[in-house]
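Submitted below is the structure of interest, expressed as structure tokens.
Yeah, one chain of the complex is gone here, protein chain that is, but the others are all in their spots.
Which chain is which? They are A, B and C, in the order written, and residues in each are numbered from 1.
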Amino acid sequence: MKLLKDIKNLLIGMRITGKHLGRHAITIQYPEERWEMPERSRGIVVLLSDKETGDLNCTGCLLCMKACPSAAIFIDAPRDPETKKRKLLTFTVDNALCCFCGLCEEACNFSAIKMATMYEFSEPEKEGFLWDMKKLQEVGLDVDYIDTRKKKPAKKVPKPATDSGTATDKIVPDTLDSDAKQTPPAPEPDKPKEDGE
Amino acid sequence: MAELRTEEFTVNMGPHHPSTHGVCRLILTLSGEKVIKIVPVIGYLHRALEKICENRTYAQCIPVMDRFEYVTAMSCEYLFSNAAEKLAEIEVPERAEYLRVIMLELNRIASHLIFYGVTAMDIGALTPFLYGLREREGIIDLFEMTCGQRLTYNYIRIGGVSKDIPPQFEPKCRETIKTIREKLNDYEGLLNENPIWLVRNKGIGVLPADLGIAYGVSGPVLRASGVKYDIRKDDPYSIYDRFDFEIPTRENGDCYDRYLLRLDEIKQSLNIVEQALDALPEGDIKAKVSPNFKPPAGEVYARVENSRGELGVYIQSDGGKKPLRVKMRGGSFNQLQVLPEIGTDCLVADLVAIFASLDIILPEVDR
Amino acid sequence: MTFDELKEYISANYPDDMTLLDTGRCEPFYEVKAEKLVAVCKRLRDDEQLKFDYFCNLGGVDTGERMEAVYSLASYSMKLRLDLKVILPHENAEIDSVQEVWPAANWYERELWELYGVNVKNHNNLTRFLLPDDWDQGFPMRKDWDAPDFIRMPEL
Partner (left out) sequence: MTYPLPFGELHGVFGWLYELLESTGLPQPWLDVVRYAALGALVFGVISLLALFLVWWERKIAAHIQQRFGPMRHGWHGWYQTVADAVKLLTKEDILVDTRDKFVFFWAPVICFVAAFLAYVTIPFGEGLIVADLNIGILYIMAITTFTIISLLMAGWGSNNKYALLGGIRSAAQLISYEIPMVASILVVVLFVGSMSMVDIVEAQSGWITNWYVFRVPFGPIAFITYIIAATAEANRTPFDIPEAEQELVAGYNIEYSGMKFAMFFLAEFANGFTVSAIAVTLFFGGWHGPFLPSWVWFLLKTLGVVFLLMLFRWTYPRLRVDQLMEFAWKFLVPVTFANLILAAWMKYAGWYW
């Protein structure tokens, strides 16, 4: 009887594989078809530009550089001795070092750096992974984002207690939310920016 | 007539061998096909993760943790966050804890699905591998939807989780659970009672409970030997004490029991995810943690139950923003250590089956 | 047995062998003298009330001035956790192998020897295993270790 049971189980196995034979493939033909990446997908690092002026949002505050766990970001932004403001000279990302953790994006308070959903950036040479400011900006031009910057350099507001929901680590004052609320044209920062695919 | 001279010979199984799950090298002494001696040689994947962690701030350590055991990266993240929270005595919001449990359990299922496929492949059935990975894809999609990455999530942070789940997560998650429940029938039909599968796995690589205890084996491998020890129940972390689930155990401790036990665990984990989804409260997802997170000086050993046994981390802090020492402990380390004990005196083919059933993942061993 | 009970039990039964350290916030950390280590471990394992039969982890620590070996123990049946710490000198540190108590310690001790240069006495197989066989650049987990191609994170 064990023999019959074994044969039955062998046939069950064949039935399962045979059943799948008629089904459509779940894979896709990659270069012709692509998955639609979810909005939160962390691909290549890009620099974002202001939608109106076209300038980089980056202020050269070095927060992303400090947050990067693999030292893939290099920024040169010396302080202007007179105005005490930083001037962004170089912003280089070594994509070969990048580990796509998204910490830079979370560290940024100025909507200046983002991990776009792009994932195709292979290069024949290692040097090709070194993206300078221009390239980063170019790639980031058509990346959609929600601007959470302060419109004006606002006065220092004491820490609001209501920093919830968006769990981004912020070093520089947690004033963004409250500030954004005060300036009507800015989009709602509380709205989760990753709504759906 | 002179007697035939026989000779033992040495075979290098690995580092590049299809069934060593990475780059493990086993130096086998064979007599014919029979394995007489096994010497595991590891270190091919040694990336000095512990040294790397010593060089990074606590927040930066978490992406490194993803690389420690990338099949269940969530539990590594959780582990490190948990240890850091213990050091700094941070209270994690309720919702974050629930989200963590959902992710941990989904990741456990994903890991066991890989185990299902890989074990079947090592024993020669190639199709289950694709089936296992197909369902895992659903889970990975959920992760990607939530945190943006498919393998190195960097989702669970010190003090909570990085992002709230998107609105479409819950329906999709329930759908995935339903699919996996359905597909489990296929899995079981393909292998569970298959006579070839039975003869290849039953009674092979028996790990007696006392040997497992002596070698510090934990997780499904030990539970298949009949020791009911699961950190989720016995040393509860997070909010596991709120869920109603069972710790499946098996008696024989052979490859077949280890295989069945993991399928049972998938079912239990599905239950936990469902309960967590039902009870998911509203609220904050992250406690206030400064980016210049500096825990007070001290030390802690935290541990979680992941799909390969106890995953532990020992952190010593000197009060600075970088840990003084991070020592990681993975279940695979001890399971590979016990392999020479249970793998000798069997055939090469059995060794492959045993290796697969221990579910060893080499980055965890080599770190 | 809760942690407080465990602490009481240990202070009652192991007064000379184990000293409670203040550092542990969650589980008790105890200091054990290097020369008493194996005896204490054996007692801990065979103690009917404790049964520390599960060797979780052994990690070396280089604090800069001294070496530490931290043994994390647990008990399968009693569901307990305990950490032992052995403080060693920075140079020429030596420690006894606890392999006879827990065979699981074998590889952990090899690692301790290999990465920290702590000599483990009575170990049956003290050979390289994480590092390449021909490694000659010292003990990489030590704080003062340096090598030409070792790049530290830039300090910012």
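Worth a mention:
To be clear about the criterion, a residue touches a chain if its C-beta (ideal position, glycine included) is under 8 Å from a C-beta of that chain, and two chains touch if they have at least 3 such contacts.
Note that this is a predicted model, so its numbers are computed, not measured.
With respect to the full assembly, the chain omitted from this view is in touch with A, B.
In the complete assembly, the contact with the undisplayed chain comes from B:V348, out of B:V41, B:L184, B:L211 or B:V348. For the chain left out of this panel, the touching residue among B:I38, B:C53 or B:I123 is B:I123.
Although one chain is not displayed, chain A still touches it through residues 10, 13-14, 16-18, 20-27, 29. As for the chain not pictured, it touches chain B at residues 9, 11, 17-19, 33, 120-127, 130-131, 134, 190-191, 194, 196-197, 199-200, 347-350, 352.
The rule is short, and it goes like this: only the chains that are shown with their structure count from here on.
Chain B and chain C, compared by their mean Cα positions, are separated by 24 Å. Look at where the CA atoms of chain A average out and do the same for chain B: the two points lie 28 Å apart. With touch defined as above, chain A holds no residue shared between interfaces to two or more other chains.
Of all residues in chain C, those that touch two or more other chains are 153.
Listed in rising order, the residues of chain B touching chain C in the complex are 41-43, 46, 48, 50-51, 55-56, 86-87, 89, 213-216, 218, 227, 229, 234-235, 297-303, 310, 312, 314, 316, 318, 324-325, 327, 329, 333-334, 337, 366-367.
Contact residues on chain A toward chain B in their complex (touch as defined above): 5-6, 9-10, 12-13, 15-17, 20, 26, 38, 40-42, 67-70, 99-103, 106-107, 115, 163-165, 167, 169-171, 192, 194-197. Interface residues of chain B facing chain A in the complex, by the touch rule stated above, are 56, 59-64, 66, 127, 131, 134, 137, 141, 144-149, 152, 154, 157, 160-164, 166-168, 186, 189-191, 193-196, 284-286, 288-292.
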